[in-house]
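As you look at this complex, bear in mind that one protein chain is not there, while each of the others sits in place.
And then chain A:
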Amino acid sequence: MRSKVTASLILVIVVAIVAGVINYQGLIAKNTKLVPKLGLDLRGGVRIVLEAQDTESAKATNDAINAAVSVIDKRVNALGVSEAVAVREGANSKRIMVELPGWEDPERAKEIIGKTALLEFKTEDGKVVVSGKNLTDAKLVFSQAQDSLGEPQIAFTLDAVGKAAFATATQANIGKKISIYLDSQVLMSPTVETAITDGQGVISGGFTAEQASNDALLLKSGSLPVKLVAISEEVVGPSLGNAFVRRSALAAVIAFLLVVIWMFVMYRYLGLVSGIALIIYADILMAAYLVLHATLSLPAIGGAILSIGMAVDANCIIFERIREELGMKKTVKSAIGAGFSRAFRAVFDSNLTVLVGTAFLFYFGSGTVRGFAVTLALGVLASMFTAVFASHMLVDLLLTPGIVRNSRKFLG
């Protein structure tokens, strides 16, 4: 029994210290790999406004601007800038607003947004044979082939230079693969069966019709579907105000103290145990956010608060249970044992129900919904460790003779 408590104690202390070191590195030493990521609402970032302009080859049509928005949206989100936003300013506006939370350098942001969509045909040894600049036309078609009937595809036509290069390359690579890359991502790697001399071909890559149409538009213009000019770029402050983060940190401390006071009033020494468990919980949770680079924005904070409530809940369930068991005139030791083991099913099922729900929210949701699911799921997992495992160990420690003399009273 004693050795089990000691082992648990060591495990909890080690986890708490590891988490503490991570938090120190991220929050105080400002280790760049671990700095907390805050959403645009809490931290501010870069906002860029782009305006679509007509050029000879590409008119700034409604469709082209919408395609550009979706391309930019894909791009900024692929950067790992969580909760990045690209929206059109009004239904008929030629302006697109891009917001990148946590960014400080508008120049680099512009560079990435304006990056051309690059189509490349590469041979097996990685040599580029034809690139997007040799493309004269690209459009959405639906497959006529027997085995893929109706599948959305991109049909392309090459210019004279591209046609010649493509003919040579296909001739030289019969039986080998030529891969098609879009923005450095492989779309497909078909095996060349015959030399293609007419400069026309079809790309199929499991597109939806919308994707194929967007990508085709993108390819045709050689870059973004319309010419976009940055008309304003600025570093913006957090939308919830600069003082908000500081104030909410203070709010968290006050909330913590109030919760611990209430738990002490209700459960005496056990309440203090839940207070210690809550400190370890916050320590672990913050470290998990830093390591996983979860973006903290207001909805995510909602998930975090909720998980704190659930961590305390696990303690309430267990302590109430211990009180009931004590009421049945059991000894303190057996009441605590029975309390923890009987309450475990309730804690386990309620937390697992939540995890099942969050898993689906994460898998099918996007942006805000995902942020919420991540913070909540991390909270549930951390609370299983602190509110159940660590509290059990702490209560056992309290029972060790000499620490609590009058053990009957430690529940109040």
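Just so we're on the same page, contacts are C-beta pairs under 8 Å (C-beta built on N, C-alpha and C of every residue); 3 or more make two chains touch, one makes a residue touch a chain; residues count from 1.
In the analysis below, contacts and distances are computed from a predicted model.
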Name under which UniProt lists the unshown chain, selected from "Aspartate carbamoyltransferase", "Spermidine/putrescine ABC transporter permease PotB", "(2Fe-2S)-binding protein" or "Protein-export membrane protein SecF": "Protein-export membrane protein SecF"
Selected from A:Ile28, A:Met328 or A:Val356 as touching the chain missing from the view: A:Val356
Given A:Leu27, A:Ala60 or A:Val87, the one touching the chain that is not displayed: A:Val87
Residues in chain A touching the chain absent from view: 41, 44, 47, 49, 85, 87-91, 93, 95, 97, 232, 234-242, 244, 247-248, 250-251, 254-255, 258-259, 262-263, 266, 297-303, 305-306, 308-310, 312-313, 316-317, 320, 324, 342, 345-346, 349-354, 356-361, 363-369, 371-373, 376
